[in-house]
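Here is the structure we will look at.
Just one protein chain is left out here, and the rest sit where they should.
Labels A and B are assigned to the chains in the order they are written; within every chain, residues are numbered from 1.
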Amino acid sequence: MDNQTKLIMIAPEKYIIISTILFCTGLAGVVGRTNILIMLMSIELMLNAGNLALVAFSQIHGLDGQVLAFFVISLAAAEVAVGLALVTEMFKLKKSSQTDDLKELKM
Amino acid sequence: MNITEILFYAISAIAIISGLLVVANPFTRDPVASAIALVISLLSVAGLFILQGAFFLAAIQLIIYAGAVIVMFLFILMLSHSSAYWPKPRYIKGLLTVVIVGGLCWVLIKRLLPDAPLPFDEVRLTIGSTKAIGKSLFTDYILATETASVLLMMAMVGVVWITKRN
Partner (left out) sequence: MEWLILSTFIPPLISAGLITLFFLRKPVIAINLAIFSVCISVATTSILYIPLSKLGELQISLPWLEISGFNGTFKFHLDTLSMLMMSIVSTISLIIHVFSIGYMRGDNGISRYFAGLNFFTFSMIGLVLSGNFITIFIFWELVGLSSYILIGFWYHLPSAADAAKKAILANRLGDTGFLLGILMVWGVFGTTDFDNIQSQLVHPTASFTKLGNIIALLLFCGVLGKSAQFPLHVWLPDAMEGPTPVSALIHAATMVAAGVYLLCRVYFIFAAAALVNPLPFGLVALDVIAWVGAVTALIAALIAIQQTDIKRILAYSTLSQLGYMVLGVGVSDPASGPASSMFHLITHAFFKALLFLGAGSVIISLHHKQNILEMGGLARKLPVTFITFFVGTLALCGIPPFSGFYSKEMIIHAAESNKFLFFICVIVAFLTAFYMFRLLLLTFTGSFRGHDSTKIKENPLVITLPLILLAVPSAVSGLAGIDQVLIKFFGGTIEHINLFEKLYAPFKFAAHSSWWGLCAAVAGVIVSSFLYLGRSEDLLALRLKSLSQLLVNRLYFDEIFGCIIRYSHELISRTMAWIDHWIISETIIGSICGSVGILARLIRLLQTGSVNTYLGIATLIILIILIWLLPK
């Protein structure tokens, strides 16, 4: 039997609110900043906010939320690895980290 | 007002402020500053996990996210730090960011949050210990676990292939 730790819980709505704020911040970063690395960081922030929401709901529904959050973290790590590899290629080509310089698709 | 609540408000404040600093830093546009702010944000979120009883997940967050991912970011930042001179940040953009974020949040919360409070246990007895999560991972979600490991291997192969020199 596990150690039964007693914890006083905060209402999950509050965690949802925090999650929303973090998510929107990350969204603003993705859309608003032009530095590719900061955009990737903002994406991490968004994923993080999603994890927070998942754990908040696992308060209600059991451990499944936390398991899913675990997978999200591992996926985020893989995604960052590939993304940074692509960023490296972009640096090799453009010698710049601004998305303003990625204009090949403009007519 | 118990300690849990105080801790909650403090840690969430830190998380939000550092999140904003990632996106719109009023002092500099240096991405390294953003990376440091991201670390702080991730740490705060780990703290929030602990407050909810998700101990295993908090540890994973610290090890993988704040440990490996950010370090990768910093590596690439250092490798590509092209100019030492960053232009002054534009304040109007920061203000706009805050306004938009605030508005968006307000809309989303109003729209998506249910009116009735969600049911939860005031005092939690089952927690997210390593044992419990590990048991769940390797019995109920074994397929997902194995698939995740394959995915990580694919990511490795992919990274090597993308950055290969011919």
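Here, contacts are C-beta pairs under 8 Å (C-beta built on N, C-alpha and C of every residue); 3 or more make two chains touch, one makes a residue touch a chain.
It should be emphasised that the depicted structure is a prediction, and the values quoted were computed from it without experimental measurement.
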Selected residue (touches chain absent from view) among A:I10, A:L27, A:A49 or A:L63: A:L27
Residue among B:L104, B:L118 or B:L152 that touches the chain left out of view: B:L104
Chain A, residues in touch with the chain not shown (by the definition above): 27, 30-34, 99-100, 102-107
For chain B, the residues touching the chain missing from this view: 104, 107-108, 111-112, 114-115
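Rule of thumb we're sticking to: only the chains that are shown with their structure count from here on.
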Whole-Å gap separating chain A and chain B, where each centre is the average of the chain's CA atoms: 6
Residues on chain A engaged by chain B in the complex (per definition of touch): 2-18, 20-22, 24-29, 32-33, 35, 37-38, 40-42, 44-45, 48, 51-52, 55-56, 58-60, 62-64, 66-67, 69-71, 73-82, 84-89, 91, 95-97
For the chain B and chain A complex, residues of the former touching the latter: 2, 4-5, 8, 12, 15-16, 19-20, 22-24, 29, 31, 34-35, 38, 41-42, 45, 48-49, 51-54, 56-57, 60-61, 64-65, 68-69, 72-73, 75-77, 79-80, 82, 93, 96-97, 100-101, 104-105, 108-109, 112-113, 117-129, 131-133, 136-137, 140-141, 144, 148, 151-152, 154-156, 158-159, 162-163
